[in-house]
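Here the complex is missing one protein chain, while the rest keep their positions.
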Amino acid sequence: MALPANHLTDLVLASHILANEGVLDSFGHVSMRHPDRADRFYLSRARAPALVETGDIIEFDLGSEPVAPTGHRVFAERVIHGCIYRARPDVMAVCHHHAPSILPFCVTPVALEPVFHLGATMGETVPVWDSHDEFGDTNLLVANEAQGDSLARALGGNWTVLMRRHGVTVAARGLREAVFRSIYGARNAEVQSRAMLLGPVTPLTLGERRAAGEFNLSPIALDRAWEQWAHDAGPVA
Amino acid sequence: MALPANHLTDLVLASHILANEGVLDSFGHVSMRHPDRADRFYLSRARAPALVETGDIIEFDLGSEPVAPTGHRVFAERVIHGCIYRARPDVMAVCHHHAPSILPFCVTPVALEPVFHLGATMGETVPVWDSHDEFGDTNLLVANEAQGDSLARALGGNWTVLMRRHGVTVAARGLREAVFRSIYGARNAEVQSRAMLLGPVTPLTLGERRAAGEFNLSPIALDRAWEQWAHDAGPVA
Amino acid sequence: MALPANHLTDLVLASHILANEGVLDSFGHVSMRHPDRADRFYLSRARAPALVETGDIIEFDLGSEPVAPTGHRVFAERVIHGCIYRARPDVMAVCHHHAPSILPFCVTPVALEPVFHLGATMGETVPVWDSHDEFGDTNLLVANEAQGDSLARALGGNWTVLMRRHGVTVAARGLREAVFRSIYGARNAEVQSRAMLLGPVTPLTLGERRAAGEFNLSPIALDRAWEQWAHDAGPVA
Partner (left out) sequence: MALPANHLTDLVLASHILANEGVLDSFGHVSMRHPDRADRFYLSRARAPALVETGDIIEFDLGSEPVAPTGHRVFAERVIHGCIYRARPDVMAVCHHHAPSILPFCVTPVALEPVFHLGATMGETVPVWDSHDEFGDTNLLVANEAQGDSLARALGGNWTVLMRRHGVTVAARGLREAVFRSIYGARNAEVQSRAMLLGPVTPLTLGERRAAGEFNLSPIALDRAWEQWAHDAGPVA
């Protein structure tokens, strides 16, 4: 089932934006669920996010297999997306990344917490998953459904989950929200880690996390940022 | 009452400069008061600062309401500007931002202080405002006049006020001064936070703050920096 | 014996990529061994890596001398390459650099260790060489075969060796692998040093280093990154 053209362009643009804003480098990926068909999601072939084109987008079922045969190489980690879409009917977009500002929180016991209003878009709480707990020594990729399901369980009802010695996965109710959560989650990590060097950090109260998270994920904020990021990333070919 | 064309262009350019220098990202905003009519100020519609055009500038009264009906979305936080212009007749321009180097000082108890001569343009002392003290759990935006007036009281007779878990607001006697104070305030924060990791920091003496602040806000310094920043930001369409 | 044209272009491109990704500045260099003739390697004349052209590539024997007379200035440190190729028949490419994120590990006793999956491409262990131990006060360059052999001994069977107060040398089984190890080694150093400021760091287990190192040096990963880096560096003239 084809993804409508405007969504296809938006998905490619999201990939370019996340690369241009420094959240994705040659690795990591962003996907979206079909707006009308809950058992399908869309993700590029295995390619660096900055270079993805509309012709690179592949349709997957929730078992993370391509719906039609493809001659292209697919991401080993496509199960991150499929397993989260299966576990969380409310999730419409997923981004998996290794932003440099987030990684320090993946290798130390420090909790990642919203410390400024835009950081509240990560969600109220950021749980942590360690592949070693259940799967022992691996190459650290989430490469099969058992691992994907385990990660989805760790995410639970939250929106961001840290992955020990690896990176982070972000879930959202829409594509722009996934991009926004990913970018401002990374920026929050940067602020928090810099602040921790100065003195004791006072994060947002729970009430502030809820109110600021909600406001900053409204179209008022999402669209303002998206317009700029899209401008900066340039047009989709 | 229309803003003269040269001022209009300067206001748009100030917005572009602050974005290009990394002080503003998709959020934050800069305004100016009408040079001849003290009860009017000018601020863009709700749009990312890097993308603002002259047609986006809206005239506001000191109650922070558009003087004429506008079909555009306006900033919730326009009250920051209106309330400061009302409280401080000497203020002719205001910038509200969330520069990454400033934010660590918004979430730790460390005082932001001028540590090098150009940083003295922040003002001698930088007070701190916490919306939670008076308004409890909010989304952290300054979204009504009660909050704007509270922030203006915290600013007092100073030029820069930190906003806990949110950002900073800078007041100035002119637009170029607002831009200069914002940029070198952010750079001072960067230097101070890096220096604190090395050892005890010795900030400027009070006498140095006064003398260096004054000199660096003279046209000699303001115009030199503005010429370069304007060049780097590119022409206003 | 001429290097086939596609290899020549790749070697120049590798130099441009390493400069464009911030691993090399005006100094440092990358070389490759002839794919069919083990006693020859290829390295540019003494020139900043970003500016190297195909006509700058010179053929060297394993004594690090040009095979044919050249009117060009050659790197004093070409012995780094020759001595490692001589000591390690499995090494097909070498990069010597001074990436800013690596240097702090060259001047403190902290061990550089893989802390995220892509960092495992540095190799399981990163030994350290101090020219002062054997050669006393020098200008810190590896400028003769005695020094080059000493460095090669310190490298041993590993893939990355830190050089005290100087930089790092990276060996690899191919050119793309050398580029990948160099770039992600530098990024790992950045993550590790940032993480150390937050709290105790838990690096990869030995089993994870092996599995992640192997996977991330497979063509699946190497080619994906190379496509983007080559795109970003631009075409070789």
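Per-chain numbering from 1; labels A, B and C assigned in written order.
The criterion applied here is as follows: a contact is a pair of C-beta atoms (placed from the backbone, for glycine too) under 8 Å apart; a residue touches a chain by one contact, two chains touch by 3 or more.
Quantities reported herein were computed from a predicted structural model and do not represent experimental measurements.
Asker: Which of C:G167, C:G185 or C:G213 sits in contact with the chain that's absent?
Answerer: Only one of C:G167, C:G185 or C:G213 touches the chain omitted from view, namely C:G167.
Asker: Would you indicate which residue among C:A93, C:C106, C:A154 or C:A212 is in contact with the undisplayed chain?
Answerer: C:C106
Asker: Just one of C:S31, C:T160, C:S193 or C:N216 touches the chain that is missing; which is it?
Answerer: C:S193
Asker: Using the definition of touch stated at the top, determine which of B:H16, B:R40 or B:H117 touches the missing chain.
Answerer: B:H117
Asker: Can you name the residues of subunit C that touch the chain not displayed here?
Answerer: For subunit C, the residues touching the absent chain are 25-27, 46-48, 50-51, 73, 76, 98, 100, 103-110, 132, 136-141, 164-167, 193, 196-197.
Asker: Just the residue numbers, please: which parts of subunit B touch the chain that's not shown?
Answerer: Counting only subunit B, the missing chain is touched by 115-118, 187, 190-192, 194-195, 197-208, 210-212, 214-216, 220-221, 224-225, 227-229, 231-232.
We adopt the following convention: only the chains that are shown with their structure count from here on.
Asker: Mind checking the centre-to-centre distance between subunit B and subunit C? Centres are C-alpha means, answer in whole Å.
Answerer: Each chain reduced to its C-alpha mean, subunit B and subunit C end up 46 Å apart.
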